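Shown next, in structure tokens, is the structure this report addresses.
The complex appears here without one of its protein chains, the remainder shown in place.
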Amino acid sequence: MLTLVTIALLAAMGMALIRAIKGPTVYDRILASNTFSTKTVLMISVLGFLTGESEVYLDIALMYALVGFIVTVAVLKVSEFGDLGQSRPDSGENRQ
Amino acid sequence: MSQALDMLSVLLLFFGVLFILVGSIGLLRMPDVFTRMHAAGITDTIGAAAIILGLMLVAGWTIVLIKLLIVLLFLMLLNPTACHALARAAVHGIRSPWQGESEQQQ
Amino acid sequence: MKDIPVLRVVTKITIPIILLFAMYVQFHGDYGPGGGFQAGVIFAAAFILYGLVFGTSAVRQVVSPGILRLLTALGLLLFAGVGILTMLLGGDYLDYNTLGQDPLHGQHLGIFLVELGVGITVAAVMIIFFLAFAGRRD
Partner (left out) sequence: MLRLLILFSLTIVLWIALSGHFDPFLLSLGLLSAATVTLVSHRMGIIDAEGQPLGLIPGLLRYAPWLAKEMVRACIDVAWRITRPSLPIQPTIIRVPANQQTVPGRVSFANSITLTPGTISLDVLEKEIEVHALTTESAADLKSGEMGKRVEHLESG
């Protein structure tokens, strides 16, 4: 069963990748990368059970969930403000 | 008892996989970024929760259970936040959400 | 991005958890994945999230660049200091066995201190990187 879940997750990740490549807007790509990272978290958890070392794998899954969120926020910020450091938007010129 | 738990776990994993696949198909089929977000929402909420719950049932009373619970709570807290931030940015960036075939022709 | 209430509140709730998770990875190198480098990166990730949402100037108010440079040096000093200490105690550079009464104890203490040094340096350097890249306008 767990192997089937892994295969299904891989298929879903492939579909997310297609969406990330096709776009068309930058928001589609960010959305695709965000759901891709959620699926990665699930995949790592399932792999932990498959290998029998779920304690170790779950630490990685937890970290991946956190980092995935930070990545989404960071990419969003770059695409919106054109810079990582600003605390408020200065202009809306950098959007695609 | 443990057999019933196993059955329930397989059932949850099955529905999780089903929702994840349907959500991914929706991600490809939907017409614009907002509707795609709804499709991705299926994967990120119900699909993820079902799979983690299914794993929790086979984990038993160990530290793995606690870690799975933490992962679940985190996904349920962070995913909608990322989605909301993305939707908010997309509203300002795109301005015209898809409202059906007739309007898209214009 | 701090004018987005959802993002602001969730960030405030999440940052302490990320920080604690970094400390957990730092000190459980024996049992789980990780060690100094990974812990340092996760610790810095919390600061990066803070910087993304509240702006880099807020990060500079939490840790001044001077303290960051000091921490970078301190971590390296801890690493090198352990190495020199083992040499003074009659072993090779970073020969942990000399640190304790028995080799096992010495190994534990030595690795703990070296990983701590690595963690401090990596965290500080990552935050410096973030501040350097995020503050640049071109």
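To keep things simple, chains are lettered A, B and C as they appear, and every chain counts its residues starting from 1.
The rule we apply is simple: a residue touches a chain if its C-beta (ideal position, glycine included) is under 8 Å from a C-beta of that chain, and two chains touch if they have at least 3 such contacts.
On a predicted model such as this, the values are computed, not experimentally measured, just so you know.
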### Query
Which of these, C:21, C:79, C:96 or C:130, touches the one chain of the complex that we don't see?
C:21
### Message
I'm checking contacts with the chain that's been left out. Which of C:6, C:76 or C:94 qualifies?
### Response
C:6
### Message
Contact with the hidden chain only, please: which chain B residues?
### Response
18-19, 22-23, 25-26, 29-32, 34-35, 37-39, 41-42, 45-46, 49, 63, 66-67, 70, 76-77, 79-81, 83-84, 87-88, 91, 97-100
### Task
Since one chain isn't shown, list which residues of chain C touch it in the complete complex.
4-6, 8-13, 15-17, 19-21, 23-24, 26-28, 31, 46, 50, 58, 62-63
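Definition applied: only the chains that are shown with their structure count from here on.
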### Task
For chain A and chain C, let me know how many angstrom lie between their CA-based centres, rounded off.
25
### Message
Distance between chain A and chain B based on Cα centroids, please, to the nearest Å.
### Response
12
### Query
Can you list the residues of chain C that touch 2 or more other chains?
1, 7, 14, 17
### Query
On chain A, where are the residues touching two or more other chains?
55, 59, 62, 66, 69, 73
### Task
Going by the contact rule at the top, pick out the chain C residues touching chain A in the complex.
1-3, 7, 14, 17-18, 21, 25, 32-34, 38, 42, 45, 48-49, 51-58, 130-131, 133-137
### Message
Using the touch definition from the top, list the residues of chain B that touch chain A in their complex.
### Response
10, 13, 16-17, 20-21, 23-25, 27-28, 33, 36-37, 40, 43-44, 47-48, 51-52, 55, 58-59, 63-64, 67-68, 70-71, 74-75, 78-79, 81-83, 85-86, 89-90, 92-94
### Task
Provide the residue numbers of chain B that touch chain C in the complex, in ascending order.
74, 77-78, 81, 84-85, 88
